[in-house]
Each structure stands twice: as C-alpha cells, then as structure tokens.
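The other protein chains are all here in position, but one chain of the complex has been omitted.
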Amino acid sequence: MPNATYIALIPLLPLAGFLMLGIFGRKYFKNTSGVIGAALLLISTVLALYTAYGYFFEYGKVDGVYQKLVPLKYTWLQFSENVSIDMGIIIDPVSVMMLVVVTFVSLMVHIYSLGYMKGDERFPTYYAFLGLFTFSMLGLVVSSNIFQIYIFWELVGVSSFLLIGYYYDKPSAVAACKKAFIVTRFADVGFLIGILILAFHSGTLDFNTLITTLTSPETEGYKSAAAASFMGVSALTWGLALVFVGGAGKSAMFPLHIWLPDAMEGPTPVSALIHAATMVVAGVFLVARLFPVFAISSPNALTMVGYVGAISALIAAIIACTQTDIKRVLAYSTMSQIGYMMFALGVSKYGGEEGLGYTASMFHLFTHAMFKALLFLGAGAVIHYIHSNEMKDMGGLRKYLPVTHITFLIACLAIAGVPPFAGFFSKEEILLAAYEHNTAIYWIALITSGLTAFYMFRLYFNIFWNAPSPLERAGGEVHGEHHGEGGFVMMMPLVLLAVGAAGAGFIPFGHFISSDGKQLNTEFHLQFSIAPVALGLAGIFIAMWMYKKQNNRPDKIAASLSSLYKAAYHKFYIDEIYTFITQKIIFNLIGRPAAWFDKNVVDGMINATGNGTKDISESIKGLQSGKVQSYAIYFLAGVIGLALLFIYWWT
Amino acid sequence: MSGANIIFYLLAAITLVSAVLAVTTRMIFRAAIYLLFCLIGIAGIYFWLQYEFIAAVQIVVYVGGIVVLIIFSIFLTQQAGEELPKQKMGRQLFSALAAFCGMALVMLQLVQHKFTTTANKAVEPTVSNIGNQMLGVEEGGYSLPFEVVSILLLAALIGCIVIALKSKPEAK
Partner (left out) sequence: MMQPGLYHLLFISTALFFIGVYGFFTRRNLVTMLMSVELILNSVNLNFIAFNKYLWYDKMDGLFFTIFIIAIAAAEAAVAIAIIINLYRSHQSIDVENTEDLRY
C-alpha cells in the first residue's frame, strides 16, 4: 500500500496555496504570489509523478491486474451503518493518470501565467483561484465516495465561476461566468438525483462498494435497482443517465454545451486549464469512474452516452469551422474532442479486448490535455501579442512568434491526427473501437476528424500565414516597441507541452489503463488508419488552399453554403433556442404565474393572517375595558354557556 | 302546619327579602343593615337545622365581624346620607335577566335531579364532635386544612395592614 500522506498532499498543497494567497496574498505576497503558487504546484506535480511511478511500476499491480487502492479513508458523516460520506483517496489507474495530467497542466498554466498575468492588479487573487481550481479537480479525481466527488464537483463549478468571471468589470465576463455556473448547476441537479438513486438502491455511497453492488446481479441492490422502473426504464438506467447529465453539463456535451464558448471570457491560461485538464474532463472522468456499472448493468445508458458524445463532436466541429474568435474555435474543438472521449466510452464494453474504447478514451483524455493546453497557451501568446481575439486582426505572425508558431503547429498536427503526433494514436484507437462496435458513430467520428483537421488548420493559417496583420499594416513596425513573444516563463510551458503533444502517443497506454485493470495490448492497424489520416490530410490541404494566402475563396464557399454557414456561424441557434425557452416559455408560462401566485396567494395568506389578527384585535380590544362588572358578566355568561353545553349537548 | 314550618318560612322570607333590599336600596347604610338582617336570617336557618355551632360562628364572624367592618368602611369612605349613584337602566335590566336565566337554569336542574341519601347512621354535629374531627389527624381529620386556613388568615392580616398603610412621604 502506498503511503497516504504524500498522496493527500497532492491536492492539499494547492489548497494551502489558495488559503495563503487568498487571505494574505494582497498584503504580503503582492509580487511573489505567482512564484509561491507555482512552487507549491511543482511539489504537487513531483508527488503526483512519484505516485504514478510507484503505482504503475511498484505496488499497483497484483497478479497482472491494477488494483483499486484506498490508502486513506476518513468517515466524515455517518448516516447509518453502511451509508456515510467519507473523505478518502482512491488510487486506481484512472485517478493516478488524472493526478499527473491535472498537476502537470496546472503547473504549466501556473508558470505561463507568471508572464501572461504579469502586472495584473489582482495577481494574488488570480493565483489563489487557480489553486482552488486545481485543488477541486485533484480532490475530484481521488474521491473515494460518490458524495465526496459531488462536493468537489461543485467546488470545480465555483472555482470555474470565479475564474471565468475574473475580469469582473467586463459585463460579458460576468454574463459568461453566470451562464457557466447556472448551466452546470442545472446539470448538477441531475447528477445529485442520480447519486441519490444509485445510493438508494445500492445502500452505500462508497465507490468500490457501489460498483461491486451494482454490477453483480445477485445482490439485493442490483435487483431492486433493476426491478424498479419509471416510464419503462429501470431505476438503474435512470440513475446512470442522470449522473451522465451532470457529467454532460460539466463536459459541455450537447445540448448543455452553451456555456463553454462564453467561458472564453476568462483569462486565456484559465481557459487552458478548464479545457485541457480540469473542468470539462470531469464529466468524462465521472463516466469512466462509474464505467463498470454503465457497461455491465446498463448498456442503454452507455449507448446514450455514445450518441450524445458523437453528436456533440460533430456539431462542435461544424460550428468551429465558422467561428472567427480564435478562442471560440478552440472551445468548440474542445467540445468536439470531449465528444470523442464520451463516445469512445459509449462504444466500449467492460473487460478484455472489448474494453478498447475505455482505454482509448482515457488515452485521448491524456493526449488531448497536452495539445489542448498547448493550443490555448499558444493562443494566449498570440492574444498577448496582438491584444485581440479576432482572426481578422491576425495573420503572418510566424515571423514574430517563432516558438509559438512551431509549438502551435505541433499541437495542430496532434489534434488533426497526423502521425506520429500524440493525437494520432489516441484517435486511431477511438476510431477503431467505434468501428468495431457501432458503425454509425464511426462514420460520424470519421467526418468529425476530417473537420477537425480543417478547422484547426484554418486557425493555424489564419494566425500565422495569410495576409499580414492589419495592425502591422496600419502601424508599420508597431511591434518594435512591443514586448515580443513573451519571456522564458511563457515559452517554457509551450515547449514542454509541445514535447508532450509530440511524444505522448508513444506511451503504451493499454498497459496501464484498461476497463478491468488487466493489461490491454493495443494493436496498430496500418490499413485501418489510412482513411482517417487521409481525411485529416485532406482537411489540412483544403485549409491551406483556402487560408494560406489571402484570397476570396473562403467567402465564395461561405456564400455557396450560405444557409449552413450562417447556421453554423450562429452556433445552430442553440443559444437562441435556450433564450426562447427560458424567456418566452419558462419565464412567461411558469415564472410569471409562479410570481403571481407568490405575490398574491402566498404573500396574501401571510398578510391576511397578520391583518386579520390586527383587525380582530382592534375590534375586540374593547372587551378589555377595565370594567370589573363587565368581566363578571362575561364570566357568568361563559359559565351558563358551559353549563348548558355540558348538560344538554354533551350527554 | 306546625310551628317549626312557620318559623322556617318566616326565616326564609326574612333572608330573601332583606337580601333583595340589600342589593337594591339606594342608601348605603341601609344596605348594610339589610345585609345584617339577611345574615341573621341565615343564622336562624342554621339554628332551625339544629346546627347550633355553625349558627354561632355565622353570627360571631359575619354579624359581629364582617358587617361591622363594612359599616366602618362605609363611615370611612362615604358621606353619610348620600344616595348611591344609579346604575344604567339597560345594565339593570340585563343583569336582572341574566340572573333570572341563571336561576331558572339551576332551578330546573334541581327539580329534575333525584338526590340519593346515605343509609348510614347520622352523626351528631355537637361541638365536641366537630372539634375532634377538625383537629384530628386520623382519616377524615381536617387538621391540615385548618392549619392552612390559619396561615391564610395570618397572611390576610398582614396583607391588610400593608395595603391600608399610609405610604410614607418619599423625601424622608
């Protein structure tokens, strides 16, 4: 067994950073807070890597199967003999991998922010929030109890709210953080109900027990969950589907994805953190955590996960092709890639070769964290340089930002699935898993992969090639006085992540992570990869043809596909649909009557009680006249009345 | 019609008539005197019932004590010979009606009720019997209530003095 102390330190160090910087930062660590935060996270990262090394190579494997270890379990709230909310740490392949990913990406973001956020007025606050965010996500991935995961889940929501709304003097940022919070919160209601259903039937909140109970058909919990049904669907499936709704909210799956593009209002490194390592993969992680239950007990729920993932992937890819804000393009690409992970889980089965999708999904999560963080940090460097998010303000930047250019290119190649970069390997596995189990999803995935390559290179060419930046055209050598590409602190994370994005694919992932803990040998099928790679390259070349030089081809194509283009440009009007539903339907049909009911009936009842009491008192206070004889008369009348009552009526 | 009966009805008439006069007369001193007659009539009824001890107590305490006390208080608080203020007519009518209704109700119940008498041997209410039982501590003894009433009387005594005491001037 591993020593729990240092594993507990991994999430607790960022928390310590949060508390220290949050409370004392503005007074004592005005300039050093960034270094402190980064240093604490560096320790966490080292500990996480050490844990991963120990787990994967020393004690984790017993008889060829990676164990689920619970090195720390502190019973926090005991409800009954079996039901308790614990604060624990679970160590299994997924959580260890997530520890490494989260700490590493977060460390990169911390370091990068040293340069990016330099001179910001609320520098310590920013680092405090980053620490809180990292703590929440780390706590989430090691949670041993389903309620613990819910607590950290909400903490992630809160910290993302704080970070997205970091520029709180910008109305759009305020709107965006509210939107992110409300949408994910809305989904979390589903999650909570799901938790309650699962916990009710399995009789426990502990993950290991819960999974064991709900996957063995002979247990009472399984029987009751499978037998109880609502609207023709078993309680188990309902519970899992609702848990997935929560996951879909955090992971920005269609149709709960609307908060994700707006979340770009936060500082760019925060976007990198949200998109690569922390918030959006929480949903994937959750499904992966409960994967045995999904796969063994409720294939219907898993199929739903698969289709939601595939649809999200496709829609996001289409929308991404038309957006002009570079961060929004990246946001939609995130959504698309998360969709990949989701449907990879959805097509997977439990155990053995059938569990390829699970491994592929986790693999993609890992590689995606690398290249997506890189993309965002690269975009951050560009934005830092240009002070604009719009593609039309960019162009020809490769001369000015050489390091950014190269690393960005690597990331684009990785996400487009060009061998031998990381994305290629994970995507191939996903496609293979989809091909073996669900042809419809496979075709969607294939199209999406082509689109991915296209929009990523559209982005790439628009930033680094194409026409020279309008800024440059207008002001000549405006960048001479500029601060250049950013210092070492901004370049180093880019380079490190680029190395990761280029090389992560060679990790034999199946050896470490598989659905049942056994080793999974992933084979590489050359003939199978021809189609996706060819599609990807085609996408790249089309993008190159359209965007490398300034020309009017994009406009022409947009015009020829005008309605589709317009729909995609407006994100398929999903925001508008939400607005319509909330404002016209919910507000008018439910909200207003409810408000009317509250104002007139509920308040009216309260007021009537108060006023009634007052009126009655006013009218009867004359009885308390101070006249002794009147009292005596009332008294006699009462006695006579009671006497009559008891003599003639009561008998 | 025996002499005893005549005496009883006479006593009853004296009692009720003087009671009515006591509550209706406008002269307060006369009211006190009528009350006196009424109480004496009740004492007479006690005598008639052969409860001599109770009759004696009635005369000593009520006639000798309370009525005298009331007459003193009248002298202290009232200009002699002054007529009492008249109550409102409506109040008088209403009170008469209420009292009449109450009386009718009680009478009705009394007439309808069948009383059962005990079959045991009668106990003579002689002074020695009364004294033995009142101060007795065995079953049926009344020594505890007796003590309680003693304390009550003491408390009332002190209370009267305190209430009627002239409050001293504050300055001193």
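In this document, chain identifiers A and B correspond to the written order of the chains, with residue numbering beginning at 1 in each.
Everything that follows uses one rule, which is that a contact is a pair of C-beta atoms (placed from the backbone, for glycine too) under 8 Å apart; a residue touches a chain by one contact, two chains touch by 3 or more.
Fair warning: this is a prediction, and the values are worked out from it, not measured in the lab.
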- [ ] Name, in rising order, the residues on chain A that touch the hidden chain in the full complex.
- [x] 621-622, 624-629, 632-633, 636
Open item on the list: Even though one chain is hidden, which residues of chain B still touch it in the full complex?
Closed with: 1, 5, 8-9, 12, 15-16, 19-20, 22-24, 28, 31-32, 35, 38-39, 42, 45-46, 49, 51, 53-54, 57-58, 61-62, 65-66, 69-70, 72-74, 76-78, 84-85, 87, 91-92, 94-96, 98-100, 102-103, 106-107, 110-111, 115-118, 120-123, 125, 129-130, 133-134, 140, 142, 145, 149, 152-153, 155-157, 159-161, 163-164, 166
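In this text, only the chains that are shown with their structure count from here on.
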- [ ] Could you grab the centroid distance between chain A and chain B? Build each centroid from C-alpha atoms only and quote it in angstrom.
- [x] 92
Task: Complex contact set, residues of chain A against chain B - done: 629, 633, 636-637, 640, 643-644, 647
Task: Residues of chain B defined as touching chain A within the complex - done: 91, 94-95, 98, 101-102, 105, 109
